[in-house]
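The complex appears here minus one protein chain, its other protein chains still in place.
Should a chain be cited, it is by its letter among A and B, assigned in written order, with residues numbered from 1 in that chain.
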Amino acid sequence: MDPDLIGAMLQLGLPLALLFGAYVFGNISENAHYRRLRRRERASRNFPAVTFKSIPPAWNVVNAELVTGNVVISIDHFKRFLAGLRGIFGGRLKSYESLLDRGRREAIMRVKEEARRRGAHAVINIRLESARIASSRRKGKGTTGVEVLAFGTALKLAK
Amino acid sequence: MILSNTESVPGKTITEFFGVVTGSTVRAKHIGRDFMAGLKNLIGGELKGYTELLGEARRQALDRMVQEAQSVGANAVVNIRFSTSSVAQGAAELFAYGTAVRVD
Partner (left out) sequence: MEFRGRLPEEGINVSRTHPLREALHLSAGLFLVGAVIVMLGAVLVDRIVPHIPTHWETTLFGSYGSSVAADAENGEEDAVLRASLQALVARLASHWPETPYRFRVIIVDQPEPNALAFPGGLIGVTSGLLEKVESENELAFVLGHELGHFHNRDHLRSLGRGLVLSLVLASATEGSTGNLVSLAPALAERSFARDQEREADRFGLELVYREYGHVAAAGDFFTRIHLPGTALERELVGYLSTHPVSSERIGALRVLGREQGWPDSGELRPFSR
């Protein structure tokens, strides 16, 4: 074996350790987020948030206003590396699926929470938008994170 | 000023409508200062600094849209939509638009 190959392999050790650490702690962080999400979703499942505009006839609308919720989430270093590998071979980018799933659910959760804070009882016409936040250090090529925006109209009902 | 993303304000009737009003801010989307983004990029998770930054920028865009609506004499903006578009190398526009109306 060439000495230069050995040197190259030794140089691979640090990035590999970083990847492994990112995998472990990234998983912990993601699972914790999912637990928080599920808890909040369960707690607010009786707070209606819908995408249509129709207002049930039984509802007596006292007030209506726009509410928004947004979140910027980053994926961990390991998942980003996985996506890079995928970029060579093509195929489904499974590592980003959880990022977007978390982002959407978090944004909708924040809309509900904001609506509740303003004394509303339901949100209608929810829309979602996502945008990529790129890295400035890599001149816009990397993905620092994804922003998900959710917005709708919060209704205060007369009981 | 009443804001809604539905076509009419629930519970009210539109008496006059004035046309499209918009509000926008252009932000450098690639943000240099890190707000803990370096660590978060390693293990993942919310970039709270960025979230607040973009939230603030969007509030500004909404405020500008409201200003436009006030200037035409409206008291509500309906059918509000948001848009983010890349306008230059490293900059994006945060854009809010809707229809200015008068409701009773």
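The rule is short, and it goes like this: a residue touches a chain if its C-beta (ideal position, glycine included) is under 8 Å from a C-beta of that chain, and two chains touch if they have at least 3 such contacts.
The structure presented is a predicted model; accordingly, all values stated were derived computationally and were not measured.
The chain we do not see here touches A in the full complex.
Residues of chain A in touch with the missing chain: 2-4, 6-8, 11-12, 15, 23, 38, 41-42, 45-48, 54, 56-58, 78-79, 81-82, 84-86, 88-89, 92, 94-95, 97-98, 100-101.
Everything that follows uses one rule, which is that only the chains that are shown with their structure count from here on.
In terms of their C-alpha centroids, the spacing between chain A and chain B amounts to 19 Å. Residues 2-7, 9-12, 28-32, 37, 40-47, 50-51, 54-55, 58, 62, 80-84, 89-90, 92 of chain B are the ones touching chain A in the complex.
Remark: chain A residues 18, 21-22, 25-26, 28-30, 33, 53, 55, 60-66, 68, 70-77, 79-80, 99, 106, 124-125, 127, 129, 131, 133-136, 140, 144-145, 147, 149, 151-153, 155 touch chain B in the complex.
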